[in-house]
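Yeah, one chain of the complex is gone here, protein chain that is, but the others are all in their spots.
Chain naming follows the written order as A and B, and within any one chain the residues start at number 1.
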Amino acid sequence: MSREEYQVPTGSGSPTVGGGSFNAPAARDYAGEGGGAIHYICGDCSARVPLDKATGIRCQKCGARVLYKERTKRMVQFEAR
Amino acid sequence: MARTKTKKEESVEPGSDVVMDEVPTSHQPESRDDMSVDEDENDEVEVEDNDAEVEDDVQRVRLLPGSTPTAASFEFLNEGHTLGNALRYIIMKNPDVEFCAYAIPHPSEPKMNVRIQTFDSTTAVEALEKGLRDLQELCDVVTDQFVVAREKFMAK
């Protein structure tokens, strides 16, 4: 698939566009519970804020504009030294 | 549809991640499996013990070049001031030894050198062996007296 063919996954569920099923994993990887939204943490009220590309960068609860990324879900290994 | 997908993601989540094969050290569930099998894997344990013995067999003492029977330098690997100074003392207590000293030539190398010069009545190697034997005897005496003193103190 060339770069021009690529379509931003919408999350609303029509995987036939673009590369067909190829796109589906990508859509799942970036989608949170809100469907196509990624969750951030509000810097003010620490609520979990779902954001998709349409919504403005703003906490729905308190209106704060500072949002933080969530921590990785991966296990990280350290030496206790 | 997207909902079901996320559900799936969540169910995988507890304590694991799909890409974790890359993480070298035991990711919990795996290691636990490994460890619990051990009960009937006694042969495995023995293999480990053998490994330890093999490591002990590595020659750690070496005669340095230029040594004669009555004047020799020894190089000890993986020894330091702890044993070096104790050994130097006990060898110096030997009346047949003219000179004994130890050195750590460089702090970044795990080496300890012992120089022994003896009178004609013995050899450097014999003096070294006697020193190591005397040191063991000394340890026995210390242990005995320590235990006795402790019992006496605790009885009070």
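In this section, a residue touches a chain if its C-beta (ideal position, glycine included) is under 8 Å from a C-beta of that chain, and two chains touch if they have at least 3 such contacts.
Convention: contacts and distances are computed from a predicted model.
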Which choice in "EF-hand domain-containing protein", "Exosome complex component MTR3", "DNA-directed RNA polymerases I and III subunit RPAC1" or "Signal peptidase complex subunit 1" gives the name that UniProt lists for the one chain left out? "DNA-directed RNA polymerases I and III subunit RPAC1"
Missing-chain contacts mapped onto subunit B: 15, 24-28, 30-32, 34-36, 38-39, 41, 44-45, 48-49, 51-52, 56, 59-63, 74, 76, 79, 81-83, 85-90, 92-95, 125, 128-129, 132-143, 145-150, 152-154
Residue-wise, where is subunit A in contact with the chain that is not depicted? 46, 71, 73, 75-81
